[in-house]
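Let me begin by handing over the structure; questions about it come next.
The other protein chains are all here in position, but one chain of the complex has been omitted.
What follows is chain A.
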Amino acid sequence: MERHEMWLDAFSDTQATIYTFPNCVATADLAGDGDYRLIIADIGTGTIPSKLKIYKGTGLQSEVTLQDVPTAVAPMFIDNDSPRLPVITVGTSEYIYVYKNLRPFFRAVLPPLQINSVERDIWGQYDSEETLFELLKNLRSQIGMSALTLKSQHLLTLPQHERHSFLEAHKGTPLVRKNIVTCLSTLRKSHNEDDALACLVIGTENCEIFVLHPETFTPIDEAKLTLTDVPVFLSTAGLFDIDYTLTCTTRSGQLLIGRRGWVSPLLSLSKPPVGVVCLDTSIIVALMDATINCYSDKGSRLWTISAVSPITCLHRVQLRQRNLELVAVGLHNGHVSLYTLSGECTDTISFNEPISALYFGQYGRECNSMVCVTQGGSLHVKILKRSADFTPELKEKGAGAMTKLQIPKKTKLFVDQTMRERENSIVMHRAFQRDAFRMKLATARTLVHVLNTKQSPIQESVKLSAEVLGLGPSFVVRIGVMNIGPKSGVGSTGISDLALFFHWNDKFYDVSPPIIHVPFLVPSVEVKFQAKVESINPNGLADVIRVIVLRKKQAQPILVAMINMPPSEVVF
């Protein structure tokens, strides 16, 4: 079935060189004129530092250089002034930068962590650098690296010759333990409107979640949550002043539900999540093993589907006019697939590079825009057509059962042979039995013959190894002879009076010497001999040379080996 293209290409910039993650992409009405700007925090490349990029329409409007690598951005309203102008908050290591009118407004610092009292004592009263280092090292083995202050951590990583200068340089600096932002989200304070006052919600490396007061940007104590693992994805629902829910996943793959002052694990995911979308009554999680799972808010799994390639990002698609919700999934093979909430794929857009970040929301004046950043750094904006149809494609899985069983066919010959056997089975069976007996008899006779002529492999006492060196026409055949007689080992005897005899076709080769006398052979020691072989065939054809091991005054050979000669190079 031919599907109509559902998206219009609004704008694309393949030279944008953006290196970013879904957390760092957002849109907001920054100027208050109803024209939504696209905000992308670029982690930066070598020549370009980390930047906050603001796109308007089909071009870059402005850039703000950031001090450090941005973790997440969140546009939000922090005052009640009108016109309503949002600020952009950017989380970078321990700071929250707030930009108003694209100019730095202020910077909030995450509250420092408590310092271990033992560590403080160590720093307060150490007498030499050596003891300081040793004491800190002991402390680390008790409480772990991350529980130390920055200064101790740095000191412990340094090799011995740099420690002194480090201590000199940081003599006066106070001991601090800093916290690091890992994710950001916003939570509206008291009104559920798009431009209502909001609080910033922050997840930190120290396994905590803070809710910041919208005006003072200080953590609200009663709302602080302490987790068991580092939060990665955070989403919020509800209003801070009334009731709210935080849904959060951690690095090890736990899904947690938090409310004011308490947090509880909902379920453990089998793999760490790549993206999380929280809906009213269900949670959709994309996992590292390329599956998309939907869980109810009670923690039971509703459905699971697997994607064709690793998932890189997940974003909620809300079509408010149609009252429809979808989930957009960015894949490593460059596809962006749209799934309904019951797990049916409705549309796929393909790009020629792995998807790095996805965003769906209002851009410019168009409320259904999709922003897509690929791994190569290009930026694409697509607009949903008004005529787009999201009825899921019919599944054609059932058709598989209709295929016919592939039974191998039998030929006419097979049937003929069957008929022949039916008629002559007794004769055939007797013939077979007779021949089988004959073969057994022949085998037995041969065995008896071998035993009589003492060629039995049991009595084998000499091992031969041969190698051919050279490309021709001159070769060297190297023969190793070893006494491996049954009595080899303790008290074994040597073998004497052996000779190697070459047998060859004189149209092909000339071998010298044709016979080699083997000296007394001590058990388990290999003795090597060489013979020169000259290929005399004008076309360089190869033949076989036989090596026969003879005992003197005995006609039966002890051993015969065949050497397959390689084809010779031809001399012109």
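Assume a contact is a pair of C-beta atoms (placed from the backbone, for glycine too) under 8 Å apart; a residue touches a chain by one contact, two chains touch by 3 or more; residues count from 1.
By definition in this document, contacts and distances are computed from a predicted model.
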{"item": "Complex member absent from the view - protein name from UniProt, among \"Ubiquitin-conjugating enzyme E2 2\", \"DNA replication complex GINS protein SLD5\", \"3-methyl-2-oxobutanoate dehydrogenase (2-methylpropanoyl-transferring)\" or \"Bardet-Biedl syndrome 4 protein\"", "value": "\"Bardet-Biedl syndrome 4 protein\""}
{"item": "Residue among A:Thr27, A:Thr89, A:Asn116 or A:Thr182 that touches the chain left out of view", "value": "A:Thr182"}
{"item": "Contact partner of the left-out chain, one of A:Thr291, A:Gln318 or A:Gln375", "value": "A:Gln375"}
{"item": "Residue touching the undisplayed chain, where the options are A:Met145, A:Ile242, A:Ala444 or A:Met562", "value": "A:Met145"}
{"item": "Contact with the hidden chain (one of A:Glu162, A:Asp243 or A:Asp435)", "value": "A:Glu162"}
{"item": "Contact set of chain A toward the excluded chain (per top definition)", "value": "19, 21, 43-50, 67-69, 71, 93-94, 140-146, 150-151, 153-154, 156-159, 162, 165-166, 169-170, 173, 178, 180, 182-183, 205, 230, 232, 251-252, 272-274, 288, 310-313, 332, 353-354, 375-377, 400-401, 403-410, 415, 418, 421-422, 425-426, 428-430, 432"}
